[in-house]
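The complex appears here without one of its protein chains, the remainder shown in place.
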Amino acid sequence: MAVRVQEGDFDVGAELAALSDGCAEIGAVVSFTGLVRGAGIEALTLEHYPGMTETALASIEAEAHARWPLQATLVIHRVGILPPGARIVLVATASAHRAAAFEAAAFLMDYLKTRAPFWKKEGTPGGGHWVDAREADAQADARWSVSRTGG
Amino acid sequence: MAVRVQEGDFDVGAELAALSDGCAEIGAVVSFTGLVRGAGIEALTLEHYPGMTETALASIEAEAHARWPLQATLVIHRVGILPPGARIVLVATASAHRAAAFEAAAFLMDYLKTRAPFWKKEGTPGGGHWVDAREADAQADARWSVSRTGG
Amino acid sequence: MQVLYFAWLRERIGLGREEVETDAPTVAALVEELRAREDRYALAFSDLAAVRVAVDQTVTDFDAPLAGAREVAFFPPMTGG
Partner (left out) sequence: MQVLYFAWLRERIGLGREEVETDAPTVAALVEELRAREDRYALAFSDLAAVRVAVDQTVTDFDAPLAGAREVAFFPPMTGG
């Protein structure tokens, strides 16, 4: 289990290799990489709540380990000013089988979206605006309280 | 859309970077990496049906694009003799939003497991044996014919 | 008590953190005190449906008691990931 909040970029290949290194039981590694979409924006600013962020991410990660048989997990979230195309977040899970790795990675992202204190501000040619929370994200969070099925 | 069947290893970081390179609409990249689990085995031999393999993988990939809004997908599957810990397969999906990327990646793996002509033989200290197909894989394949929901 | 503001609440109020002397028994009572201070606070807290609160770094609601609390943070719904 590892959580990192950082301004700098991360190396997905190196992070995934390190995640499964040395554990012979791991047969499946799933990763999610979030990128800054570039349609009409000049930059994305990520603000967060230092202290609470790390606590919230560690709590979400612990919840994933309680729900699925996972050998390893990783959450890296960048903060600061990011250009279009930049990596924002990496979530990775390692398990013996793929179903647990897929479900846990989706769960981590769903909970991170609604429960980790990050806020996005889009910088556009016309100025800046804070990104609204999506109703779809609230629904994605809620599905884990009623069911563990799904891919 | 890209499908590759090869003996050599692949570079996950480079493959994922290339997948999203140059498309500003991509906000989510999901990857699955399958590894040779090392419990009691000396090597895994992957046999396949040249010609049909590529056709089957391309067909599965096309089905994923028909079901979800995907900007890019990638399937790489290794063949030959692989040691414990080696990467076997990489499936990656890129989409504007995470739900499509997660679901399509899980779908690609489920269909690949039951519909792409690969066979695994485990080499153990006591000899070799062909891996049995798992009932769980047949069930995982079947869920996509009744429902698209899930993570 | 330390009071923290994030995202557009920070921008509207004009600062990210301040020490507040208060005997407010609940988050809601603290919000009323802040609203009464100046227009920028009243503006920031004009629509509480758009505001979330954490007490000592745990998300809670506006009825939550403040007895013993060291840090209260106000922010919009989270949009990370």
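Some notes on this structure:
Should a chain be cited, it is by its letter among A, B and C, assigned in written order, with residues numbered from 1 in that chain.
Criterion: a residue touches a chain if its C-beta (ideal position, glycine included) is under 8 Å from a C-beta of that chain, and two chains touch if they have at least 3 such contacts.
All values derive from a computational prediction rather than experimental measurement.
Note on the chain not shown: across the whole complex it touches B. Within the complete assembly, B:Gly51 is the residue of B:Gly8, B:Gly22, B:Gly51 or B:Gly127 that touches the hidden chain. From the options B:Val12, B:Leu74, B:Val89 or B:Ala104, the residue with contact to the unseen chain in the full assembly is B:Val89.
Per the touch definition above, the residue from B:Arg4, B:His65, B:Lys120 or B:Arg143 contacting the chain not shown is B:Lys120. Touch with the hidden chain on the side of subunit B covers residues 34, 46-49, 51-52, 55, 77, 88-89, 109, 112-121, 130-133.
As a convention for this text, only the chains that are shown with their structure count from here on.
Looking at the partners of subunit A and subunit B together, they share no chain.
Remark: subunit A and subunit B have CA centroids separated by 22 Å (rounded to whole angstrom).
For the pair subunit B and subunit C, the distance between C-alpha centroids works out to 48 Å.
Shared contact sites, meaning residues of subunit B that touch two or more other chains, fall at 98. Contact with two or more other chains is made by residues 81 of subunit C.
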